[in-house]
Structure formats: C-alpha cells, structure tokens
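The complex appears here without one of its protein chains, the remainder shown in place.
Naming follows writing order (A, B and C), and every chain is counted from residue 1.
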Amino acid sequence: MTALRAERAELPPEQVRDLLRQMIRIRCAEETLADLYAEQEMRTPTHFSIGQEAVAVGVCAALRRDDVIYSGHRCHAHFLAKGGSLPGLVSELYGREGGVARGRGGSVHLAQPDVGMIASSAILGQTIAVAVGSAWAFAMDRVPRVAVAFFGDGAVEEGVFHESLNFAAVRKVPVLLVCENNLYSTHSPLSVRQPAGIAIHERARAYGIPARHVDGNDVLAVYRAAEQAVAYCRGGAGPCFLECATYRWREHVGPLWDYDRGYRSKAEVDAWVARCPIKRLAEHCLARAICTADELESWRRECQQEVAEAVAAAKRSPFPSGADILQGVY
Amino acid sequence: MTALRAERAELPPEQVRDLLRQMIRIRCAEETLADLYAEQEMRTPTHFSIGQEAVAVGVCAALRRDDVIYSGHRCHAHFLAKGGSLPGLVSELYGREGGVARGRGGSVHLAQPDVGMIASSAILGQTIAVAVGSAWAFAMDRVPRVAVAFFGDGAVEEGVFHESLNFAAVRKVPVLLVCENNLYSTHSPLSVRQPAGIAIHERARAYGIPARHVDGNDVLAVYRAAEQAVAYCRGGAGPCFLECATYRWREHVGPLWDYDRGYRSKAEVDAWVARCPIKRLAEHCLARAICTADELESWRRECQQEVAEAVAAAKRSPFPSGADILQGVY
Amino acid sequence: MQRLTYWQAISQGLVQSMERDPGIFVAGIGVDDFKGVFGTTRAAFERFGAARVIDIPNCENAFAGIAIGAAAMGKRPVVVHPRNDFMFLALDQIINLAAKWKYMYQAARGVPVVFRGIVGRGWGQGATHSQSLHALFAHFPGLYVAAPACPADAKGLLCAALRGDVPVVLLEHRALYDLEGDVPEEPTPVPFGQARVIREGTDVTVVGASLMAYEATRAADLLAEHGVRAEVIDPRSLRPLDEGTILRSLKKTGRLVVADTSWARYGFAGEIAAIAAEGGHAWLRAPVRRVTPPDCPAPVSRPLEEAFHPTSMTIARACLEVLGAEAPWGDAVTDVQARFSGPY
Partner (left out) sequence: MQRLTYWQAISQGLVQSMERDPGIFVAGIGVDDFKGVFGTTRAAFERFGAARVIDIPNCENAFAGIAIGAAAMGKRPVVVHPRNDFMFLALDQIINLAAKWKYMYQAARGVPVVFRGIVGRGWGQGATHSQSLHALFAHFPGLYVAAPACPADAKGLLCAALRGDVPVVLLEHRALYDLEGDVPEEPTPVPFGQARVIREGTDVTVVGASLMAYEATRAADLLAEHGVRAEVIDPRSLRPLDEGTILRSLKKTGRLVVADTSWARYGFAGEIAAIAAEGGHAWLRAPVRRVTPPDCPAPVSRPLEEAFHPTSMTIARACLEVLGAEAPWGDAVTDVQARFSGPY
C-alpha cells in the first residue's frame, strides 16, 4: 500500500533526542510508580506500559495537538506521550482531587481533552469504536484532524474491532488504528486466541485498509510509519492500520515481574528486555553523537525529579470527600 | 484453497432431479403462502426466500441427516431443504398448535431438531456463533458431524460474525459458513455498508478460512462447492466459507414486490428473475433429458397439492389457549 | 395547536431540532429509506439529505461507540434502533461508557447521544421483537431514560434530549405511532423528570409508562362510566423519575395500580410499588397491584398475544380489585392494535 511505504530518511537530531527523552520520561515515571505501588497507597488496578514506550511516543510524535487519541487499560504511556499531565496522572493513581479525573476514574480512565487525550477505558476494544466516531466527526466537518485508537492484540478479537474497521473503511474516516501486539492477552498467548500464520494487520486489509507491520521497539520506525499513516488519514483517504510488535515486561496488571508464573519464560522476557526500545535509541544516539552519555544521565535525573515532585504533589493533594460522591453524574 | 476447488463432474440424474424438485417445492410453498398472506390470518413478520432457493437446496443436499443447520430471519427455504415439516411450517405461520413451535415462535423461529434444523433467529448474526458452538461440540466428541450457518450479507457486518470466525479458525471446528449475498440488507445496498472492491469471503480468508465465491443461483455449483466444503469440515480440517451470490425477489419482509420503492430498480429485479435458479436448472434438465416437461408440471401440481393440504391442516389445527401461555418457559 | 400523530410529532421535533443545531445528525439502519423508520426520519432526510441522515451498516455495538466518539467532538448524534431489542448488542457502549463518561472522566461535558429505540408489540413479532428495555436502561446512573406516551411528549422529550449534555435513551412505542394528539408547533422541550397527570381522580392512582399510560387512560374512562375516579400518571421520564407527583397522588387516593409493558420482576412496576412502600406507606390503604405481562417470553400466536399484553381491561380490573369491587363489564374496549394490518 503506497500509504505505508517504509522510508529511510533520517530525522533531525533534535527530534530524535526528543523521542528518546520522552521514552525515558515515561519509563522513569512508570518504574517509580511501580516501586511505590507496594506502599498500597495507589489503590487502582494498574497496567504498566514498561517496555512498550516506543509505540506511544513514536505515534504521538506524528500527531498535532488537536489530533485526538484513545486508549485502553494500558494507557499511561499514551496519556503522557500525548502531553497529559504527569502530576494529573500520579494524583489520579493516588485517588486525589488533583488527579485528571479527580480520583474518580483511576489508572484505566485517563483523559485530558485539552491535549487531545480523550478517553481510555477498561473494557477491551470499546474505545476503538469511539476513536472511529471522533474521526468521523472530523470528516463530517472537513477539518484536517486525525483520531488514533491504541489497543492490544487481545482487543482485535472483540467484535467491536471489526464493526469499527468496517465502518471506518466504508466512510473513509481519518482514523489511525494502532495495535500494540505484545503477544499476550492477560496470560494467554496468541496461539490460543487467533489463527496461526496470519498477521493481525491482515484483518485490516480485508477491509481495504492500508496496513503494515512495524517493529514496535524501534521508535524511529514507528514514528516514520505513523507519520505516513497520519498524512494518509489527514488527506482524507481513509483509515490506516499499524501493527506494532512489542512486549510487556511486567505482569499484566500490577507492578511485579512474572516470568515465574508459567505462561512465559524468563528467557523470552530477557530477550525482549535486551531489545529495550530506550536502550536501542540511546545506543543509536550515542553512536551518532546525537546526544552524550552525560545528557542521558541528566535527562534521567530530571525525570526522576519531575516524578518525585508529582508524587509529592499527589500526596499533598486532598482526597475527595464522600459528600461529593454525586458530583458529575449528570 | 484446495479445499474449495471448483469441480465439474456431472451429478447422477436422480440427484439433479431431486434438487430441482426440492426447489420447486420450496418455491411453490412460499408463493402460496405469499398469496394467502393478504388474508391476514398469518400474523407473523415473514421474510420470503423466493429467488434464493438454490443456496438452501444445494447446501442441504450435501449434508447428512445428523448434520445440523442454523438460519436467520429468512429461514423457510433452509428449514424445508433440511427436511423440516411443511405442515409444521405452515401451521406455525398460522399460529396454531400444529406449528413446529406450537405457534409460539412464528416465521423467524423455525426449528426441528430431529432433522437437524436446530434454530433460526430474528437477531442478525446471532446463530452464526451458535452454529460454531454446535460444530465445536462435534469436534470435542470427535464425531464426523458438521454444522452449517446460513446468513445474509448484512449479518457479516455484525461483530459476532468475526468473533465466531476467529474462534472457529482457532479451534478448527467443522462449521460451514454460508453467506447468501443478495446485495441488500433491508433496503440498504452493499455500497453503504461494506468497503468497495473486497468480496465478503475475503474477510473469512483473513482468518485463514478457505473461502470462495459461488453462483448462488446455480444449484449444481452450490452443491458441488458445498460437498467439497462439507468434506473438508468433516475431515477435521476446520471451518469453510461459501459466499453465494443470489437475489431476493420480494420485499424484505412481507409478500409483496417492491421494485417501485426506490431502493432498487425494476430492471435489476427483472434481470435476477430472468436468472431464476429453478428455470435455470429446469432448462438444464430438459436439454439433457434429465426430466420431461410433463414431469415438471406434475411435480408442480404435487407440490401445490401438498401445500394446499398443509394450509388446510393449519386452518384445522387449534389455536393455543391463552391459559397455556406459561408452558415451556422452563 | 396542531394535531399530529406520534410519528409525525417525532419527525417534526427532529427536523426542527436539526434546523436549530447543525451538530445534530441522525444515523441508523435504513433511516434514509422509503419507510424512514416508520416515517420518523423521512422528512429529515428530504430536508437535510444524506450528510445528516445517514444509513449505516449493521453494527449496533460499534455504532453506539462511534456516536459517543462523535459526541465527544461536539456532535449530537441521534441513533435509531427500529426495535429496542437490538440494543442489547449496544449496551456495553451505552451503559459502560456513555452513562459513565462524565463521572468517570470528570469531564466538563457528557456525551449527548440520543438513542431512540422502538418497542414492538403484537402481530406475531415474538420474543425478540416485543421487549421493553426501559427499566434496564433506567437502572444505571448517568443516562436519562424516557418513554413518551403521546405525540406532544414524543416531540417534547426528543427536543429536550437534543439540548442537554446527557446521553438519553428514548423508548418509543410502535403501537402509539398512529395515535393523534395536540402538539405544540414550536420545538418546546418537555423537561426530564416531570410526570404528567393525564386524568385526575380520587379513588385509585394508576401509573403506567409508554403504551400503558395510554391504556391506563382508557381504563380510567371505562372506570368513570362506573363511578370510579382513577388518577392516571404517566411518569414520561423513568430517569430522572418524578417521585413527588406519584406520592402526592397516592396521598390522595391511597391506592396504587402500576401497569407496564415489561415483566413485573425487577422492572418498572416494581420500582413504582417500591416508592409507594417507602415514601407512601402511611397513605397506602390497599395492596399495590402490578399489571404486567405474564412471566414468559412474548409468544406469537394471537390468543397467546392477547393473554400476554396488558390492556385497558386488565388495568381497569386491577383497579376494581384494589377497590374491592367486581368488574361489571365484558371485553368492551378495543385494542389500539386492532387496526394494524402488519407485517410491522
């Protein structure tokens, strides 16, 4: 599909540095939160994106501020990559008034409309349709905006995925469908869930939707593919589909490592950790002098600082009062 | 796909005669019912299969008695082709105790388990999943039985279609999926419902399911395709898919012609009437002396007689009593 | 005031609302066809064309989500289901997302999708085309749910739904489509959460939603001939629900009959009875009576359908029962469906 030809043009160094910095920031935030999780102060089921940052960062870098994104249960990275407030996220996990949903939504219901993060949801596949609807609204109004749906390899099994793709294809709506194929849905491997020998993006092609496979741990590849796809959508040609191969490092829900629980091996996890998207881009940058080791280190420190402040702010932020429980229903 | 190679071997004349006779019988039954419909004694929304008989007859001829079928709202032809009782059908439409569902189900809820007609349903796409489940039960028990789902081109837009195909493909269940593509879903043409340029059966291929297109008004072609597909399923290789091109002559629901209502043209209807599956096979048979014109005429008369008797029996059959309304809930 | 049928009132309310607000569009299976959802979308299609009256594929679940996504970008989608029974397929999006959106995200604005679902009855439509899902929807906070019983309310509630920021489920009743009534010319909203007292009376309160408000009114007429003055209340909106009007009536009459198109258990009739048991206990002089379909799926055959659907007669009988009187008449009142000549 011409819409999704792989191109090899180099990105400007500033942009590459920015991609790297963003991934570091998201990783740093999530690792800190994972560590703090054991304190039992964040009481909300949390699905960490650790290991999958390149997809969120690569795709969102190809978007404008007024483009919109939707996510599912594993939504921290998307939220942050689109410009969502870190203190707003952390306070939300701590259930405080300072949270983006004032402690009402929790980890799986992040939204910040002013930066184009419209909604995430804990019901598998649900927001795929919603993203299509937002994109359709853009098409109706003939405005050059794009909507993105992020979802996992498990969500594509839901009927809503297909109904949404069919509709998007019929109405040629400017939606970019981004599947993060991390090989598992909770603890179930793809082999018990989808037919062997046919990639997920083939399903999109069966609707005439341009679709391709991308190395989801290569942020530059993701960015390039997303840039083309977004241009295709924005141009009014219709929906596009990216299947990004990646891997979740931690347990499905919660902060722990779980390679000892039988459904995947330590060797498999290790192999993917070795393919860390951050390490990979960092090596690329160092090799090409796009950044220095010192810079890397200072970015990390800055992020740690930022996260620590967000955590402190969250802990200072008041809890909602039980008396306000009915606020915002209608 | 080797499972679905078109073959051109001739069928034994007896079998061809039987296919023709069955189509005539179904046509005759439905035309009579359509005529009687105006009497307002059949009070149940009825979707006639007139024009689409070849799919039902061709597929069911490839089945054994203990194979099972499922249908949707347009189910008369499937019911009769699988061996369902004609008086049982007619009495059901008349709302009598003699109906297959004792007047409780109506036209869209035909079932006769002893001949393998398990269920039809008025909810679009619903029984596709159910057929997959029955086929899965056969696979679990390692019995060489096959389940068939009949459904329209509109039903494939429903999410349940995809979830069902995915499951059938993963578990390699012996289900034959038969899509009767009659170009419309109520009054909506395919063009506003599905992306252009990609046939419905391509969607099945995206799950690795062998799939092909058949002329659904050529009962011999349908039979041959079904025979191969059923053998493939029965052999344990997994699901198969047939897209049968055909056409509904009458209005979506009800007994009338409706080419004057704007959504399709008289010319289109006429062209399809000219491609009548019964006329086509009758000409084939006459040309090859597989049957004579006299035989054809006598078959028609026999069928008319049979239908008239079924109608008379229905009118004699008692109405259910209001006092029995709770019978059979649990 | 003009006289319009229920379907004409919906059609007019839709066209007028679409004139006011260019963000409104109508979508659903066959909204643009010659039938135009029993006439209700035809005028809108002729007026605004395919850009705003949009035929869609068969995808109830996704389309509910698509409408939500459009609403989140500022649109006001009206999604039409020719039978509300098909909405089971869309419940996840409606209840797990639309209803919770504003609260769960503490959003500045809800997602104002209007879901129209039509309730079927009779003519052999059977078990999957004759259900009424109002109580199901109204159980969940975050939605508004209304079931108009007359042309003016059909228009007024639609107009109200198309102005607020709350996702709304409007359940229209097919058997009321040809009912005529006075309807304001203007697109005047009928506010959610205000019941309508259709008949004033002192002997017994009858609460019925949707078609049952109509049947209850006919029951009141019948009862009046025999000296019984029934007060008939149509809640109009099930969520929010106007408890006050019901309780005030109960205080006056001391007796309550509730009629519903859906089953008794865990349904609308139960809720109204519960309100009486909670807030009206002091006034309740007789056991509450629920008039609902028997506890079975809707059958097809005519005598069974007649046994299935509550009517003015069964309501009137129940009123006499709670009054301790005997029913003095035969099957005198004809069914609103009697004229109907199918298929549906």
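What to note about this one:
Quick note on the criterion: a contact is a pair of C-beta atoms (placed from the backbone, for glycine too) under 8 Å apart; a residue touches a chain by one contact, two chains touch by 3 or more.
Note that the coordinates shown come from a computational prediction; the quantities given were computed from them, not determined experimentally.
Hidden chain, full complex: it touches shown chains A, B, C.
Taking the complete complex into account, A:Arg104 is the one of A:Arg104, A:Arg203 or A:Arg280 that touches the chain left out. The residue touching the chain not shown here, chosen from B:Thr32, B:Ser107, B:Asn166 or B:Ser185, is B:Asn166. Annotation: of B:Leu11, B:Ala137, B:Ala221 or B:Ala237, B:Ala137 touches the absent chain (contact as defined above). In the complete complex, the hidden chain is touched by one of C:Ala107, C:Ala276, C:Ala307 or C:Leu320, namely C:Ala276.
Think of the hidden chain as still there; on chain C it touches residues 61, 85, 88-89, 91-92, 95-96, 99-100, 103-104, 126-128, 135-136, 138-142, 238-239, 241, 256, 262-271, 273-274, 276-279, 281-282, 284, 286-290, 295-297, 299. Interface with the hidden chain, as seen from chain B, comprises residues 68, 70, 100-102, 104-105, 109, 111, 113, 118-119, 121, 123, 126-138, 140, 147, 159-160, 163-164, 166-167, 170, 327-330. Panel shows chain A; residues 40, 42-46, 95-96, 99, 101-109, 121-125, 154-155, 157-159, 185-188, 192-194, 253-254, 261-263, 319-326, 329 of it touch the chain omitted from the view.
Please note the rule applied: only the chains that are shown with their structure count from here on.
Seen from the C-alpha centroid of chain B, the farthest chain centroid is that of A. If you average the CA atoms of chain A and of chain C, the two centres end up 42 Å from each other. If each chain is reduced to the centroid of its CA atoms, chain B and chain C end up 36 Å from each other. Each of residues 159-160, 163, 166, 170 in chain A touches at least two other chains. Touching of two or more other chains is recorded for residues 56-57, 59, 61-62 of chain C.
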